[in-house]
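Complex shown without one protein chain; remaining protein chains in place.
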Amino acid sequence: MATTSSPDVRRGGRSILERSPAARRADPLFRGILTGLAGLILVLIAFFFVFLINKAEPALSHQGVFSFLFTNDWNPSKAIYGAWPLVAGTLITAFIALLIGVPVAVAAALFITELAPRRVRGPLVILVELLAAVPSVVYGLWGFFVLIPKLKPAEQWFTDTFSFLPLVGGNVAGPNYFIAGLILAIMILPIVSAISREVISTVPADLKEASLALGATRWEMIRMAVLPYSRSGITGAAMLGLGRAIGETIAVTLVIGNSPVLGKQIFDQGYTLAAVIASEFGEAANDKVHAGALIAAGLVLFILTLLINAMARALVRRAENKGTKVKAVPGGLG
Amino acid sequence: MTALAQLTPRRRTTDRVMRVVLAIGTAIALIPLIAVIYYLLSKGLGAWSIDLFTKDPTGNFLGDQGGIKSALLGTIEMVALASAIAIPFGWGVALYLVEYGRKGRFASTVRYFVDVMTGVPSIVFGLFVYATLVLSGWGGSSFSGWKGSVALALLMLPVVTRSAEVVLLLVPDALREAALALGTPRWRVTLRVVLPTALPGLITGSLLAVARAAGETAPLLFTAAAVNGTTFNLGERMNSLPVQIYNDVQSPSDALVQRAWGSALALVTLILLTTLVARLASRRSRLS
Partner (left out) sequence: MNPRIPLAALAACALATSVAACGSSDDNSSSASTNSSSAGGSSVSATLNGAGSTFAAPIYQQVGSDLKGKGLTINYQGVGSGAGVSQFGAGTVDFAGSDPALADADKATIKKGTPVQIPFALGAITASYNLSGVKSGLKLDGATLAKIYLGKITSWDDAAIKSQNPDVQVPSTKITVVHRSDSSGTTKGFTQFLANYSPEWKSGPGVDKDIKWPVGTGAKGNDGVAAGVKQTDGAIGYVEQAYALQNGFTFADVKNKSGKYVAPTLESTSAAADGIDIPEDLGISTIDAPGATAYPIVSQTFAITYADPCKAGLDKNKAAGLKEMFTYLLGDGQDTIKKLSYAPIPDSLKTKDQAAVDAMQCNGAAIGS
């Protein structure tokens, strides 16, 4: 009678661990729903593409794809849609944004990770991220009413003094490429800085300590151990900033002047692909070709940002895989 | 033993100079923040009054300009609907990626495209909704609040998904395995064990997406348009705070410009409060 009693696992002829037929269907159903949602994302993106291309078609066949991208004549009232001034404006402002924003962001990232005292680190991180909490329209408001009037004298002085430089010289317009680039630089600071910080903190401690042990100064350690190691990651961060900069609409349209004529110097007014969509969609409501041209501009933006972000994430992921810490999340968490 | 390199004065100076340069760089990064906050407070606080928050914009050319009530309410309504769409959707996709898909090819493809979708400019989403829903007159009227919500939801979706995925990955496998070992069906493990554990982090990520959506202008410009009156009907045009600011900025009227500053301060405050709540929620997390 001294049998080890196993728990009574049978009830009504069935194991209590066994599930009813209805319950058995719940798992695949649940899984199916979630898989469906995931698949829906792919469907959405495919639909995006197809739809945008379809709606852009009237303009692209009217103008020709190559001509659309490279003709320097944006004149909707004459049904001419050469978007080169817009493309160039987008590239110019993004370039200025990177030129100003990346060094500052990387400097901040280096300072916070390597040089700042521990107690200051947290607040500094929060402060830099607060820049991301300010919405685009508020940057536009601030840029339009504060930056433009305050910087005009300095811009005028700069353009008078350095007029021998290419792309400098002439009349300083209130809203111009430079101000737009400057505002974009401020807007990309948080993301470039955050990703750079993550990348820099994955540099293995032994590498840094070895360099210090060999007598390097702090700066030399940064220059010889940290920077080379995180170079591709920082490049990735800069590219994410670039992606953000070319897509920014409202802040840019308020401070760039919205002139469809390609400016000749950085203090001229200009236009970007994103700004033209925001400015002209109202007029294009009933004009399939004009609307198509704007959608084509949107399509160019879409493709550009897809490519840039894809490359950026590949670079950042590669940089992070060198270290062993948990991956950072590009895109604003943290 | 090899001697260490001499710490020449030149090296020491370079070190000092570069330290200062990096510190200055950090300070430069913070100057815009201080400047924006300073101007928001100095110009915006003056516009804050009971009237600002309780009256609709009148649109009058002369005389009383009213307040921003319809804009505030519109933003809240549209963001609420957008969240109701994007958050369950995003959590669902993240759950799939973490619980079922893992490293599979389909999951990797989805993950890749979600990643890449975070970089798409908000105006492209607006344009997409404009072309599909507004111009075709879907649902009876042209511009509607719910169409603005759809555009915002598209914007929020990749952010919610990505952040949710990161948080769900932090849930230890041991928890899942223990529950499974007790005979809990898979779906119940997900809903009753994984989700509650990750909830604070999920909420943080979602609230950050909400904060971002609240500040977006471009998608709303051509989906919800703008009206003066307050409406609770999402099937009609709806005002929103960012669009109201955008319109007021371009006005020559000093009263409207001041209202724009006041509204901007209100918007930034709203976003900061949401971000603060998000951070507080993550403090309650049992993970990391």
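Chains: A and B, in written order; residue numbering restarts at 1 for each.
Basically, a contact is a pair of C-beta atoms (placed from the backbone, for glycine too) under 8 Å apart; a residue touches a chain by one contact, two chains touch by 3 or more.
Here the structure is a predicted model, which means the values were calculated and not measured.
Visitor: Give the residue, chosen from B:L127, B:L234 or B:A266, that touches the chain omitted from the document.
Guide: B:L234
Visitor: So which of B:I28, B:L170 or B:L191 would be touching the chain we can't see?
Guide: Here the residue in touch with the unshown chain is B:L191.
Visitor: Among B:L7, B:V20, B:L41 or B:A84, which one is in touch with the chain left out?
Guide: The single option touching the absent chain is B:A84.
Visitor: Touching the left-out chain: which of B:G25, B:G44, B:G126 or B:G145?
Guide: B:G145
Visitor: Which residue numbers on chain A touch the omitted chain?
Guide: Answer for chain A: residues 75-77, 149, 171, 173-175, 257-261, 269, 279-280, 282-287 touch the chain left out.
Visitor: If the missing chain were put back, which residues of chain B would it touch?
Guide: Against the left-out chain, chain B lists 58-62, 77, 80-81, 83-85, 87-88, 134-135, 137, 139-146, 191-192, 195-196, 199, 203, 225-229, 231-237, 250-253.
Please note the rule applied: only the chains that are shown with their structure count from here on.
Visitor: Counting in whole Å, what is the centre-to-centre distance of chain A and chain B, each centre being its mean C-alpha position?
Guide: 14
Visitor: List the residues on chain A that touch chain B in their complex, please.
Guide: 17, 19, 23, 26-27, 29-31, 33-35, 37-42, 44-45, 48, 51-52, 55, 103-108, 110-112, 115-116, 124, 127-128, 130-131, 133-142, 144-146, 186, 189, 193, 214-215, 217-220, 222, 240, 243-244, 246-250, 254, 274, 277-278, 281-282, 285, 291, 294-295, 298, 301-302, 305-306, 308-310, 312-313, 327, 329-333
Visitor: Once bound in the complex, which stretches of chain B touch chain A?
Guide: 4-5, 7, 11-12, 14-15, 18-19, 21-26, 28-30, 32-33, 35-36, 39-40, 89, 92-93, 95-97, 99-101, 106-107, 109-110, 112-124, 127-128, 130-132, 135, 154, 157-159, 161-163, 166, 183, 185-187, 190, 205, 208, 211-212, 214-218, 221-222, 242, 245-246, 249-250, 257, 260-261, 264, 267-268, 271-272, 275
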